[in-house]
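Yeah, one chain of the complex is gone here, protein chain that is, but the others are all in their spots.
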Amino acid sequence: MLSFSSDYTEGAHEKILQRFVETNLEQLPGYGSDHYCDEAKEKIKKAVEMPDADVWFLTGGTQTNEIIVDTMLAKYEGAISAVTGHISAHEAGAVEFNGHEVLTVPGYDGKLKASDVRNYCETFYGDENHEHMVFPGMVYISYPTEYGTLYSKKELEEIYAVCKEFKMTLFVDGARLGYGLMSTGCDLTLPELARLCDVFYIGGTKVGALCGEAVVFTQGNTPKHFLTSIKQHGALLAKGRLLGIQFDALFTDDLYFEISKNAIERADELRQILKDKGYKFAIENPTNQIFVVIENEKLKKLQNQVTVGFWEKYDDTHTVVRFATSWATTKEQIQEVEKLL
Amino acid sequence: MLSFSSDYTEGAHEKILQRFVETNLEQLPGYGSDHYCDEAKEKIKKAVEMPDADVWFLTGGTQTNEIIVDTMLAKYEGAISAVTGHISAHEAGAVEFNGHEVLTVPGYDGKLKASDVRNYCETFYGDENHEHMVFPGMVYISYPTEYGTLYSKKELEEIYAVCKEFKMTLFVDGARLGYGLMSTGCDLTLPELARLCDVFYIGGTKVGALCGEAVVFTQGNTPKHFLTSIKQHGALLAKGRLLGIQFDALFTDDLYFEISKNAIERADELRQILKDKGYKFAIENPTNQIFVVIENEKLKKLQNQVTVGFWEKYDDTHTVVRFATSWATTKEQIQEVEKLL
Amino acid sequence: MLSFSSDYTEGAHEKILQRFVETNLEQLPGYGSDHYCDEAKEKIKKAVEMPDADVWFLTGGTQTNEIIVDTMLAKYEGAISAVTGHISAHEAGAVEFNGHEVLTVPGYDGKLKASDVRNYCETFYGDENHEHMVFPGMVYISYPTEYGTLYSKKELEEIYAVCKEFKMTLFVDGARLGYGLMSTGCDLTLPELARLCDVFYIGGTKVGALCGEAVVFTQGNTPKHFLTSIKQHGALLAKGRLLGIQFDALFTDDLYFEISKNAIERADELRQILKDKGYKFAIENPTNQIFVVIENEKLKKLQNQVTVGFWEKYDDTHTVVRFATSWATTKEQIQEVEKLL
Partner (left out) sequence: MLSFSSDYTEGAHEKILQRFVETNLEQLPGYGSDHYCDEAKEKIKKAVEMPDADVWFLTGGTQTNEIIVDTMLAKYEGAISAVTGHISAHEAGAVEFNGHEVLTVPGYDGKLKASDVRNYCETFYGDENHEHMVFPGMVYISYPTEYGTLYSKKELEEIYAVCKEFKMTLFVDGARLGYGLMSTGCDLTLPELARLCDVFYIGGTKVGALCGEAVVFTQGNTPKHFLTSIKQHGALLAKGRLLGIQFDALFTDDLYFEISKNAIERADELRQILKDKGYKFAIENPTNQIFVVIENEKLKKLQNQVTVGFWEKYDDTHTVVRFATSWATTKEQIQEVEKLL
């Protein structure tokens, strides 16, 4: 059955598998100290245009989020996030498990506003009892957001300015980074993004890898003994090559950007099809996730042949569903779903 | 350069890579709910001869250890381990990071003794102030141990009896399980081992997989909402297929056992070579890790052509090094190192 | 200077100090095992009309909240609270520090609604991805609330019914319990309250003691090895007598209720005075905290002679302030402030 339920339904890009096969019997040192990791890091630093950036590889999104939040915050600090942010809503309390509160501000189709963050901080520091409260030490945003929306360059600049004013770290969750950067709705480049935050990651799991996220510290701000912290969080792979080889492949010949572009082109095609057929969009966004309102009856039929993601009830007779395209989505699959809609 | 430095220097067994390639574009649901995970679990349950066992896949050893310890202990409980146990010495305090103390007993070439555990518990419960102390809630052992040694069936029975007497969970870290089970020094079968503990895992990372450990709960004792706990610990992979496909391959046609046997046969060959050449063994064991005493001068020369693991200083002119064979070690490599020794 | 800034500005009721003096040189065993603790517990069980209740003494409110939440929740569970609840807003993230998320629902003058809690749970369990989220395991309410309001018996019954339906613990923070129970706005008795929750505490710090909260487990549901957990949280006093003697005094001859009544009578007098003088109340409530709107100019003058609590800015020329009466407030102090208003 055809699936548009998420962007992690297939394995890995074939070039990654090919590299696994080619390098398989090469004997390599462990824990990320192999030369594939080194090469991947160099390629990422080049793509980011930051020779002094520090790059690390972790396995998945929640893991990366909790490690970044935990190692970059003091124990008495929490992370500000839109209430819809992944760390707030869908990580089983991983951030709290590590001892930190997620401090929520409103989400506007997944995005938070610099003005709300400023307001939060001003209220906090204006409260004479704020020492009895959790200090805001970080702002967490996702790019694209969980709703597929993108911050404009101007919005990011405003958010980053507030972070600097209140001495907070700006952390960009880029689990779907490629799908943001290659969107026609994106008005910034990867190097520009890197300069508008303190730490971000380049998502692999949802963009062509079997697993893996590449964390980039942009300000010489890598937490001290970060390897030990990774180990302590249970996240250090003995065979670091698993991540190094994948990111080396993804950042060779712009593969990461090319396959991200594929997802966007397929999404735009599907978006047009849905529009033409008169579907209403629950959220307007320019990336690989499409949220449409669909009649329950129709959905029921559709689900016999296509898997889509349930998002939320719209009203008694309609549902919001998510169609996600990915690096692996083909033109044929789009044509197929077009027939079924 | 030839490496005997560890059992995780190569990638994965070729059959695993082949299965990655074959299944790559199949669209699968996430988080371990795909049919490859299901099939792998069934095959493991069959190998363990426990239709009611509950099998879960995690990514690495430290991660598995900390999740098992954390989810199976009450907050006021700690885990008894040999002082040389991996959770005690080499996991960057991951167990403590999760809030639990590792309660140490002496290690005898890596093994703990049932009598020491009993003594620990008797002393604990005999102390009128024991409510001011950490309750022993689990016994952690590794099979094989960090020193390559094996518990006999009788020793395991004794340890398990003490665990039952003092209502403690017995947890067997099987990061190198295959290398234990296929050793000529092993006097029990996988099903027997499974019946002599409450939870154990079948190590993949060191035995043919790129990553992955298969946890087996043997007593209907899976922690409640274990998936949520895995997520909370940052250990839930979106592409669960990464683990499912690997363990499916490893438990098809006894691959796991066959490749484990290879490591043992190569180790036994190397052990004989070392013996014949008059090397002294720092620890006697029957598995894939060989600890020998080597003259510093000789070691220096050797290291130009072979990588081995530094273990510890022996005396001013000698060093203990570790030679590790693995599923990937070839007869040719053994012959090559023979020449160099 | 006269202070109405809080209900913890004085020391302890004189009968408590007297008992300290009388018992001072009696040699007693430590850690709460002395006979004063025993007697206090018996008196509390009698007041609660629950011979099988289990009573424990802790030192302060935040400490009690975090220990109750932490020991009564599974690690994957969080506590539902009004967004204005003390554990949500004013405990420096103590609950998160212990690993649990505070799951917020709206607050209506400090109170949460059973219907919102039900809605939260239904949405949670209705979400097919709820295993990726924090399970609601407890409902936390305060009686009186942080805004001085009280739940009616009917409201409590409704909340408790939702808790039972979704297998959640109902925890009542009674830091100011006496001031709730003795209010004319209260429609339930202490024994009734005890039957409408799973655990609650009788606040001492704000009601006549130097420190201390008496936790009552009402359902045979004391967490296993609770003493050890208290110790682990750093909350076990060597001289348990400090708490035992205070609660023994407070629950002798209904002292706790009498002194609570004093606070309420003084508050009602002050409330009438403020009403008569035309002050606007920011929140209507029947307990010992009075929230009034006051002109900034007037406030400035007033603060030369009376300390009140800043609550929040009302508008550009007005402020909301809190007048708190307590067990120690005298008729003379009320008359004095009347003159100044």
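Letters A, B and C mark the chains as written, and numbering starts fresh at 1 in each.
Heads up, the rule we're going with is that contacts are C-beta pairs under 8 Å (C-beta built on N, C-alpha and C of every residue); 3 or more make two chains touch, one makes a residue touch a chain.
Since this is a predicted model, take the numbers as computed values, not measurements.
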Selected residue (touches chain absent from view) among C:V162, C:L177 or C:L242: C:L242
Identified contact with the non-displayed chain, of A:E10, A:D34, A:D70 or A:E91: A:D70
Residue of C:K113, C:R195 or C:H233 in touch with the missing chain, whole complex considered: C:H233
Touch list for subunit C against the chain that is not drawn: 1-3, 5-6, 8-12, 14, 17, 20-21, 23-30, 59-67, 91-94, 97, 205-206, 210-211, 228-229, 231-239, 241-242, 307, 328
Positions on subunit A where the hidden chain makes contact: 31, 70-71, 74-76, 99, 131-133, 135, 224-225, 227-229, 231-232, 236
Absent chain, residues of subunit B that touch it: 75-76, 78, 89-93, 96-102, 128-129, 131-134, 310
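Throughout what follows, only the chains that are shown with their structure count from here on.
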Subunit A-subunit B separation of Cα centroids, rounded to whole Å: 33
Gap in Å, rounded to a whole number, between the CA centres of subunit C and subunit B: 50
Residues within subunit B bordering two or more other chains: 228-229, 231-232, 236
